[in-house]
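The complex appears here without one of its protein chains, the remainder shown in place.
Moving on, here comes chain A:
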Amino acid sequence: MLKLRWIALFLSLLLGACSQHVVLSDDFPEPIISQLPQPVVVYISPELRRYVHRHEPEQGADWTIVFGSSQEKLFKSVFAGMFEEVSLVFEEKAIPDDALVLTPVMRDFQFSTPGMSKSDYYEVWIKYSLKLARGGGEPMLNWAFTAYGREEKSGRSAAGAMREASRRAMRDAAAAIVLNFMKQPAAKKLFSVAPAAKAERT
């Protein structure tokens, strides 16, 4: 009986070494930027909330990266910094017909480990798109952008380094929105503002 326990413990340690599980649950600060007066609705879809990236290569460790509540926190913070009035909606049918709706979509997630890239870094790339529409209508804007984050391999576990690289990529996504969203012609026309970088809110 004792031998079986040891075997089970050994096997669980062995399997544990072959799979990495990362759960993201970070908070994000609100950006320092001038707020726009227009009220907006941010639609956080079930796909965005439940996004899980699974990587199961033939050789090497399996990775599972669970985004959980971090996406909701990210977009809530970014848009709360950008707009005076923001309401979050989690069901499509709850979107008001006449509201300006921002819908973030996660289109792709890629990563590389020091073993894959022969470098000293864990790197993460996230491709998002941000749709802007009136109610449930056709998007006036469907802007795609890529965010990047990396973390040095030293001083952290593999899962810890991947979590940090992912967190940095999400912060980079926030920076990309602050820097570039209002430069998109449709957004610029709709919100009639100067570029976000000239903001003066504290």
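Here is the rule we use: a contact is a pair of C-beta atoms (placed from the backbone, for glycine too) under 8 Å apart; a residue touches a chain by one contact, two chains touch by 3 or more; residues count from 1.
To be clear about the criterion, contacts and distances are computed from a predicted model.
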| task | Select, from "Multicomponent Na+:H+ antiporter subunit E", "Lipoprotein", "Arginine ABC transporter ATP-binding protein ArtP" or "ECF RNA polymerase sigma factor SigX", the UniProt-recorded name of the complex's unshown chain. | result | "Lipoprotein"
| field | Candidates A:P37, A:P57 or A:G155 - the one touching the absent chain | value | A:G155
| When the complex is taken as a whole, what residues of chain A touch the one chain not shown? | 28-34, 148, 150, 152, 154-155, 168, 171-172, 174-176, 178-179, 199-202
